[in-house]
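Quick one: this structure, given as structure tokens, is what I'll be asking you about.
One chain of protein is taken out of this complex; the other chains stay put.
For subunit A:
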């Protein structure tokens, strides 16, 4: 077992070395099988991998289990990461069947895909440590230099949304750190290191034993839409479509709204 793994790694090294900087040829050879079962009662089987935004980790894991239970013989594996990283991986030929992005922008970056559907939206909320030690009351506290403020970097969706809110309200935020993703910003608050951060409502709910959420009216200025789409290079397009349908179904909506997502 170990030897085989080691050999595979060695082969990969050799291949990488020999291939040099050649173009990436996606190994996905569209298999002709399993395309005839599109008519009534399609017998779903096989595996798909779903690339989904990090903020969907909890809900999509749950949806994947539900989907597998409803369709015995199927297996859904997930790759959760920042939407922009996922879009790049897909364009570089990563074997993905479905992409769920936290922003339309990242969905647009992916070239070979079906028609995206917006399935949820997410609103910003102020996250403060349990008990709100710094007495944060609203967005204006983000301009206070004496408070430890954490935002997402503008390069990632939650940072772009925060930027939009501050521009719309004319508040000049005084952040101490611009975090690389929303979970990192949340961690700084849940550890009590930051007095406040701007994160999504769903993130506050996911950490509700450590952080408190404060809603603010200006959040409506920057609502984030989440699109989902099947990818045309999928080897199992029927299963990919079935999974997307499952996410859009009432069952899927129930799971997503329980986690704090709003209907699109």
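What we mean here is this: a residue touches a chain if its C-beta (ideal position, glycine included) is under 8 Å from a C-beta of that chain, and two chains touch if they have at least 3 such contacts; residues count from 1.
Criterion: contacts and distances are computed from a predicted model.
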Among "Acetate CoA/acetoacetate CoA-transferase beta subunit", "NADH-quinone oxidoreductase subunit H", "Molybdenum transport system permease" or "UDP-glucose 4-epimerase", UniProt-listed name of the chain not shown: "Molybdenum transport system permease"
Omitted-chain contact residue, chosen from A:156, A:199 or A:242: A:156
Chain not shown: contacting residue from A:70, A:191 or A:263: A:191
Among A:94, A:143 or A:178, the residue in touch with the chain that has been omitted: A:178
Omitted-chain contact residue, chosen from A:113, A:148, A:201 or A:241: A:148
Missing-partner contacts on subunit A, residue numbers: 13-14, 16-17, 20-21, 82, 84-85, 88, 148, 150, 153, 155-156, 175-180, 184, 187-188, 191-193
